[in-house]
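Yeah, one chain of the complex is gone here, protein chain that is, but the others are all in their spots.
On to chain A.
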Amino acid sequence: MAAVCGLMRRPLEQVTVRDAINQGMDEELERDEKVFLLGEEVAQYDGAYKVSRGLWKKYGDKRIIDTPISEMGFAGIAVGAAMAGLRPICEFMTFNFSMQAIDQVINSAAKTYYMSGGIQPVPVVFRGPNGASAGVAAQHSQCFAAWYGHCPGLKVVSPWNSEDAKGLIKSAIRDNNPVVVLENELMYGVPFELPSEAQSKDFLIPIGKAKIERQGTHITVVAHSRPVGHCLEAATVLSKEGIECEVINMRTIRPMDIETIEASVMKTNHLVTVEGGWPQFGVGAEVCARIMEGPAFNFLDAPAVRVTGADVPMPYAKILEDNSIPQVKDIIFAIKKTLNI
């Protein structure tokens, strides 16, 4: 009987985050001919980080477009094309370079539907790697979650694993609003099991919904992107000491799913937020402010605590860089402090 069951069960695919994004884009390009991709090196180079590998060969020059190094120009072109009814995916080689184009993202994309009184939608996706990498120093390591998360009219998502990456990029492309997809370069090569539903061409992860990655009772730990993995590692370590962490993967920065976090805090009475970005005016700061304003505040047994990147431009030397981003030990320390252990 067991042998028969074993034969019938489909093995779960191991897919890297890079391939998950690639699959997501490929499926959406196939599904809707208005979708196209533009950015530096996305076509003939297969993508600076190979995320768009094979797409140009499959779809050609019309739908996979290499741009010159002109972020402000091509971001504006993407927004204009979206206004005229196409569904562009605009890649920034890293979000650091999006600063050159940020006026187009905010003033031309995010605000337009509102300013036009609901006449002019802008169905554009801006995607690319965000945040720290390894040894690329200050100008190439900034996290933009807080900057983009600040603006009404934008949606901002931050996938962690392959399932997130695939489901969110597909949802972003199908969304009729400007969506910023903050990927992570260090996660591109990491394989994850893709659950069977994620193998369907209509697999979507809803924007605006967080996921509880690990159930727990003693403390709520909230993170987005790569730090979610660190939180799970911390949780594994702490579990051996009898501390059970509930780890929440935000998945979306804006609109933030504060309800999932509130419900969790009302259960565990403790909160730690974890992010790669700088502490001041960051994602964690927003979570804490909202928890204070809501029903969960009265359930807190200790102040909410934030774990973040260090408040410095990213240094180059390995020892300095390692200590400028939240490590597993920093998360464990913060959790224990909050629990007064």
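The criterion applied here is as follows: a residue touches a chain if its C-beta (ideal position, glycine included) is under 8 Å from a C-beta of that chain, and two chains touch if they have at least 3 such contacts; residues count from 1.
As a convention for this text, contacts and distances are computed from a predicted model.
Entry comment: the absent subunit's protein name, as recorded by UniProt, is "Pyruvate dehydrogenase E1 component subunit alpha", drawn from "Pyruvate dehydrogenase E1 component subunit alpha", "V-type proton ATPase subunit", "GATOR2 complex protein MIOS" or "Glycosyltransferases". Set against the missing chain, the residues A:G80, A:P279 or A:P315 yield one that touches it, A:G80. Listed residues A:S70, A:S196, A:Q215 or A:T236: the one in touch with the omitted chain is A:S70. Considering A:S52, A:S98 or A:N177, the position touching the chain not shown turns out to be A:N177 (whole complex). Mapped onto chain A, the interface with the missing chain covers residues 36, 62, 65, 67-68, 70, 72-86, 88, 103-104, 107-108, 112-121, 123, 152-153, 155, 175-177, 255, 293.
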